[in-house]
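One chain of protein is taken out of this complex; the other chains stay put.
To keep things simple, chains are lettered A, B and C as they appear, and every chain counts its residues starting from 1.
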Amino acid sequence: MRRMLAGWIAILSCGPIAAAQGPAPHLVKYQATIDVVKYVYGSAPPVARLAPGDILETNTLDAFGDAIQKPGDTLALVKGDNPLTGPFYIEGAEPGDTLAIEFLSLEVNSNQGVGAFAPGFGALNSTSYTPMVNPPLPERIWLYPIDNVARTATFRALDSNFSVKIPLHNFLGCIGVAPAGGEARSSVVPAEFGGNMDASEASVGNTLYLPVNVSGALLFMGDGHAVMGDGEVAGTAVEVPLRVRLRVTVLKGKRIEWPRFENQDEIMAAGIYRPLDDSLRIAFTQLIGWIHADYELSELDAYELLSKVAKIHVTEMVDPNYVIIARIEKKYLPPRKK
Amino acid sequence: MRRMLAGWIAILSCGPIAAAQGPAPHLVKYQATIDVVKYVYGSAPPVARLAPGDILETNTLDAFGDAIQKPGDTLALVKGDNPLTGPFYIEGAEPGDTLAIEFLSLEVNSNQGVGAFAPGFGALNSTSYTPMVNPPLPERIWLYPIDNVARTATFRALDSNFSVKIPLHNFLGCIGVAPAGGEARSSVVPAEFGGNMDASEASVGNTLYLPVNVSGALLFMGDGHAVMGDGEVAGTAVEVPLRVRLRVTVLKGKRIEWPRFENQDEIMAAGIYRPLDDSLRIAFTQLIGWIHADYELSELDAYELLSKVAKIHVTEMVDPNYVIIARIEKKYLPPRKK
Amino acid sequence: MRRMLAGWIAILSCGPIAAAQGPAPHLVKYQATIDVVKYVYGSAPPVARLAPGDILETNTLDAFGDAIQKPGDTLALVKGDNPLTGPFYIEGAEPGDTLAIEFLSLEVNSNQGVGAFAPGFGALNSTSYTPMVNPPLPERIWLYPIDNVARTATFRALDSNFSVKIPLHNFLGCIGVAPAGGEARSSVVPAEFGGNMDASEASVGNTLYLPVNVSGALLFMGDGHAVMGDGEVAGTAVEVPLRVRLRVTVLKGKRIEWPRFENQDEIMAAGIYRPLDDSLRIAFTQLIGWIHADYELSELDAYELLSKVAKIHVTEMVDPNYVIIARIEKKYLPPRKK
Partner (left out) sequence: MRRMLAGWIAILSCGPIAAAQGPAPHLVKYQATIDVVKYVYGSAPPVARLAPGDILETNTLDAFGDAIQKPGDTLALVKGDNPLTGPFYIEGAEPGDTLAIEFLSLEVNSNQGVGAFAPGFGALNSTSYTPMVNPPLPERIWLYPIDNVARTATFRALDSNFSVKIPLHNFLGCIGVAPAGGEARSSVVPAEFGGNMDASEASVGNTLYLPVNVSGALLFMGDGHAVMGDGEVAGTAVEVPLRVRLRVTVLKGKRIEWPRFENQDEIMAAGIYRPLDDSLRIAFTQLIGWIHADYELSELDAYELLSKVAKIHVTEMVDPNYVIIARIEKKYLPPRKK
């Protein structure tokens, strides 16, 4: 049985916090529950408003809306996949800007996580979009005890006695903004607006850049993962509720087409489509464009250099679109243009 | 201009070398030149014979047959892509066995490597198998000075003055055996028999397993790489001639369907096809089968566990087939079956 | 220069028309203009309401909003791709029902059609979702004179003097309803809700079935085509405004997952995704399900029979999703279940 770590957050209390410069950023707190989550990235009344530089403290439910708690619970209990916390309205963010999100803290808000064969997800089984006439897989659920002190989740085999501890790497499987052109997309979809990218890069130490498509950007998040393999091949990570602390900034007049990540050492461009071949093409043409625009290399030199030093991260091949992140270490690049 | 490090090898001299047990393994030496290389994995008279446990010392020409040596040299000088050293006949290897290859030493046999936009290769440009009506890319060649002491290759931009050193990671882009069923495949193709896998795992510290399809296995190798990014996106690595030292062993009666790698810490299964989606499916179903057969996990438990801890390596998306290697650390697995 | 055939329709006049049985169906007329078109399939106030059995007479603008009229006009004049007429609210249509649309008349509402290389579309050139580093294609526009009496469009080569007449086959490239789950999708997207299917089956003599996802279904249409090749490979058909006459019916309690077509001789199931491989898998598993549910065949017998007599129609490989329609002639099927 799973014990929720409740009561840690005061709803929507606000107060000034320390910052290096400019007007004092505020701390905005917001608590999500199953009654107020969303299942679509799109226009909706904001649950809170943030100024650029503000810090948000909030929480996310797990991918099953925290419905799976003990052995015997089934997916029939789940009201909807990937319930989203938000949207958060970012003051001053307008179409054509870029939203920057720094992940400050992501902590598992439970002592247990969930893995499952969920119908419609999976890289090696028939799904809604790669249907087969083969018989389907059985529904199966694995419960993962989580030790937030030792920072491990424990895999326990269902068909034998084996168990093993796996180090936690907490991240938000879902983080995105309202799409462009008046579209609204399901919380299981990743695309240009971010969304269900299942990118372990959405974690402490990294900054995520998303294109702003509507006034206020409308930021959503959810689908916390405590542990995930590349590709998320069976369709789930160790699915957990999270306590989230992040800072949002707006890059005015900076236009990007697809999500990007950055940290001290690397720049990273996401490509999100299907098949993986095209995800890869998107990610790398974006990364070439980034290198060409912000560093001192021609596009063809950048293409050649990436062929020598790029890293490829297949984050997932199980959602309606597949995600590849192309990465290069900054040490291989010329100095950034001022 | 490139200075070849010639004369380092005595042709076909043999002598006993030390080994832990069994009959003393021999050292077999063989020197390849442009006149005796092959361009097809398939039946051909062996250039040398090895007993299981023997060590082979040989060399490989670069992917262009060492034809590109100085600025101004063009791809028109190249006689054939990926000239192969071999085949080597492994005594006692029969169809249904597995060939194990330990990479003992791989050293760059030159002070220079080559990168190029070669027609027909590239993940982000039109090719023979993803043709487009867009205008083609220009032919371009980058020469990479190699420092074998500091162990770096230097990228020098063609369109600006930027240069940067990249650490060497030498490996064999091509290593494979004669295919099954009487097939013969071009040296640019990777498939079930190995071949042009462009896998950085074909390097010192790892063991490669290949299915044996014909008596003697008939081992070929070539296409040395000193540096390569994931995906080899522009179509080439830093292409170099290599001096190769490796040990071959035969696992009698052990049948595998696709290439596998292993080192002290990991087991790794290759999937080689197209699109990447199917390469990934092959790699992971093979890895599940391996875990199920050699460790104490059911297939569904293995599938779930991989969704939590697997790593994915996209080695290349530029050859006629694409290669994905699915990996798991042994620390996450039960003890291996005896 | 193109002469629009204006004034043919009285806005929103209604009157009873003949029908075989039940309460007299009405004729509902609605005229669309560039000021009231939509660019998204999703929730929006209906422009008119229809009862089941009613006939709708309306018009659609061409894919460019009728902006390209004469030599020298460029795509920069286009305000948005695929402007949609609608939505039409169908009384009594509720989620879980199926909307049936009979195409009664589709006439070109102009004496000219347009073909173009539009950025982002095309099966053989780099696009937003299959980006390449090759140089892009030039923008090009072909104007097609249309003879509505002889029922031909005339292709005139731009680079030589060749011209040839092609018979008209008018159809709606876009026809769809509001998506499920609160999604809203761009007018260039085809998916489960129909949309930009570019299916020549959306033409006189056929009935289209669409899943109802919201109360009233909310029917949209646009993107008239007078002539189109399979695959629409260069990204456009002969793009025309249309005068449309169709009848809508609601199949209560009949749930389908993807669009279907039917005529006197055939049943047809659409699969809409990417790559084409998965579009084909969706189309055929849907067709097998249809045969199994409505005719007297097991799923495996249906699979085998389709392997012998199915027809495949690749309608387009140029939009964000690709469309394949799997077809079987009714003469090869058992009698339909009552």
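Throughout what follows, contacts are C-beta pairs under 8 Å (C-beta built on N, C-alpha and C of every residue); 3 or more make two chains touch, one makes a residue touch a chain.
Just so we're clear, the structure is a prediction, and the values are computed from it rather than from any experiment.
Indicate each shown chain that the hidden chain touches within the full complex.
A, B, C
Determine which one of B:Ile282, B:Leu297, B:Ile312 or B:Ile325 touches the chain that has been left out.
From the options B:Ile282, B:Leu297, B:Ile312 or B:Ile325, the contact with the absent chain belongs to B:Ile282.
From the list C:Pro87, C:Gly231 or C:Pro259, pick the residue that touches the absent chain.
C:Gly231
Touching the hidden chain in the full complex, which residues of chain A are there? Just list them.
Residues 124-126, 131-137, 275 of chain A touch the chain that is not shown.
If the missing chain were put back, which residues of chain B would it touch?
Against the left-out chain, chain B lists 39-40, 42, 129-133, 181-186, 273-275, 278, 281-282, 285, 288, 299-300, 303.
For chain C, which positions touch the chain that isn't shown here?
Residues touching the hidden chain, for chain C, are 115, 117, 123-124, 137-138, 140, 142, 153, 155, 157-160, 162, 164, 166, 227-238, 274-277, 280-281, 284-285, 288, 296-298, 300-301, 303-314, 317, 322, 324, 331-334.
We adopt the following convention: only the chains that are shown with their structure count from here on.
Based only on mean CA positions, could you tell me how far chain B sits from chain C in angstrom?
That pair's centroid distance is 49 Å.
Which parts of chain B, given as residue numbers and ranges, touch two or more other chains?
124, 137, 275
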